[in-house]
Each structure stands twice: as C-alpha cells, then as structure tokens.
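Quick notes on the structure that follows.
Removed: one protein chain of the complex. Kept in place: all other protein chains.
Our next item is subunit A:
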Amino acid sequence: MTTFAALVFVRLLLAFSPIPDFLADNHQLTSPLTSFTRLNEGVFLLKNGFDPYAGELVRHSPAQLVIFSTILPPSKPLFHLIWTLVDALAAWSLSSVWSARNKQRNARREALIQASYLLNPYLVAPSLALSTSTLDNALCILTIYFASKGRPGKALLTLALLTQSSLYSGLLLFPISLLLRYGPESRLANPKAVSDWSKLLRYLAQYAAFMAALALWSTLVMGNLRWIKETWGATLTVPDLTPNVGLWWYFFTEMFDHFRNFFLMVFTALNIIGVVPLTLKFQHDPLYAVYLVIGNVAIFKSYQTMADPGLFLSFLSIFPEVWSYLRHPLPTVMWHLYAATLLPLFNNLWLGQGTGNSNFFYAATLVFGVANGAAFLDSVWAGLTVPYGEIKQDHSLIQI
C-alpha cells in the first residue's frame, strides 16, 4: 500500500512539474481522437452554443464532451489531478485482476504490477499530455476487472462506455463474454475446449442494449446524428491525417483516391479478423485472449498513440507464468527503445525543424510497428507453448 501511495505521489509530482508543457499535442502521445486541446475546444463550443462536431476538428465522444462541460470545469491543474487519480485507479484495478486470477494476495507482486502501469513511459507520457487515451485505458482495465469479478452488468456497461470513445474496444466483447462466463483463472498450462456457449448471446444482447441506450442519449444531448460520423466515422475512414505512431496515416496520405475505400476496408478488417481466432485458440484462458486482442488492436488500429501498446505491455505484468516462454524479449525491448527514441526525434525534424521529411517519421513508425508486432507475436507464442513446459535438452518443439 505504501508503495502504491509513493507511486501515485511520484506520478502527481510529474504532473505538476514543467514536463507536461513539452508534451501537449505531441503526435506520439495524442491523436485527433484523444488530444486535450481538441477536447477543450469541443467543451468550449458546446458551452457557447455551437455544434462541436460541425468544424470537423473535435472527435471526442459526446459523453466526454458533456462530462467535461458540465460536471468538471476544464482547468489544467484539476485535469492533471483527475488524470493521476484515473491512472491510480487503473493501476489498482490491474493488480486486482492479478489477485482475482491467482486467487491470492501478494503485496510485492501487486506493487510490481502497479509500478509497471504507473511507471510505464508509454502510459505516463500520454497521461501527462492529458490525452484522453488515459481514460480509455482505465475504462478498459475496469471492464476486465469487473469481468474478472464476474459482474456482467458493470463490465458490459463499462465496455459500452469505452466503445463510445474508442470504437475498436467493442471487439473485446467476445473475449470479455468468455471471461465473464469462465472467470480469470490461469488455465494456460492445461488447455481444454469450452463446452457451454449459451450465455454469450445474453451478454451480447445486454451489451447491445447498453450501446443503444448510450447512442440514444448521445443523440439526444447533441441534437443530431453528426457525432457518429465525427467520432466512430473518423475511426473508420481517417479523414484527419495528422501523423501518429500507427500504420494508417501515411498509408492513407499517399493512397490513390480510387483505392482508398478498398484499403480502408482492408485495414479495418485487420483489426476484426484477429478477434475470433485468438479468442477461440485461447478459449480455455479468456483473460489471456483479452490481452492478445488488446495487443492485436494496438498494432492495427487507426489513430494509434503510444498509450495503446503501453496498455498491452503493462498487461504482460499480470501473466508471470508466460515470461519464461518468451522467445525474444531482449530484441523486442531494443526495438521499442529504438522506435521510442526515433519517433519524437524524426517528428521534430520533419515538422519542427524542417530539416527532415515525412519519410523519416514514417520509417520510425514502421520500426515501432515491428516492435509492437514482436511483442504481440512473442506473447502468442508464449501462451501457446506454456502447456509443453520446459523443453528437455534432446527435444525440440515444432509446428506441423
């Protein structure tokens, strides 16, 4: 508990240091969907009677705009405090998910997990930049926490809330339903097929009801349906080509106009296509399936920021049983270090100094893609090879 308090205190110190001033609107940390400046603009427009979505600048969900225009006044110190508390809540929930998985409490292990979340630079930096991805990540962990505790109502409501601001998170519904049905216990070592799928339809219906209610509420609050096009529509069609660390922006900047729609479908399919195979393959351990789906989306989503792979990497801390099965953890770390150094450097060379061009930054995003892919593939590999235990000297594990 003291470690946790110390971690939150350090996080709070960082928030009130001069560092956040350098991070605001950084293309690595915030995207048009999560930028604090745009949230602030949306709140301003809403308060002054303009349609916040009309200018095609604001792409935050109506829920976020309404919360920050009514309940919480947008002032930076208050926001930093809220963001820190949300981070603390997420870290605490993450460690609780570990306790639920292992049916035990271990202060040292939990402190380690909390530290992995609160000290992860991919998560701290966006949070200091007041990116709303911090809120999305916290909602994601809360969903998993509620699902691990076997509370379908709360879990599905949180997931529906999360889907409002981050459309791809809706893909978590399938593994989350399994998690609700079978619990978070670690069964990686002895995979067994799941027999009963009956409850899944009920969860799906419940989630759809929450989604419909939230969509209806958003429409009533906003007065029209424009928010769908500007929030979810933007996620799927990338009208705003502001650079980010993902694979979409440069591809669709350079794409020929007549192929654009086709490749939008391909890129969206990349996110969706992994969900069912990953969940089915890991149906014996749905929590691990949730983890892998988060990883898959973090690589292929549009408007990716560092917070997306950050969540995936911090999640690895609750699966200590797979650590020893990772094939290439060191190269993955090196790739990440390499990309994390080059990304801000090349972004500044291109857009700030004007001495580099867009290809510099694009190359760095490719390296970042390789790093994320390496981490994801290694996690899949480790999850699949846990049942075979430690390989004896004269044996080898192959795929046929």
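Here are a few things to note about the model shown:
The rule we apply is simple: contacts are C-beta pairs under 8 Å (C-beta built on N, C-alpha and C of every residue); 3 or more make two chains touch, one makes a residue touch a chain; residues count from 1.
Please note the rule applied: contacts and distances are computed from a predicted model.
The listed options are "RNA polymerase II subunit A C-terminal domain phosphatase SSU72", "CRE-EXOS-4.2 protein", "Related to GPI-anchor transamidase complex subunit Gpi16" or "GTP-binding protein YPT52", and the UniProt record of the chain not shown names that protein "Related to GPI-anchor transamidase complex subunit Gpi16".
Per the touch definition above, the residue from A:3, A:102, A:219 or A:242 contacting the chain not shown is A:242. Note on the undisplayed chain: of the listed residues A:150, A:329 or A:373, the one touching it is A:373. Taking the complete complex into account, residues 25, 27, 37, 40-41, 43-45, 48, 50-51, 54-57, 226, 239-243, 247, 249-257, 270, 273-274, 277-278, 281, 296, 299-300, 350-352, 354, 357-359, 362, 366, 369-370, 373, 376-377, 380-381, 384-385, 388, 391, 394-400 of subunit A touch the chain not shown.
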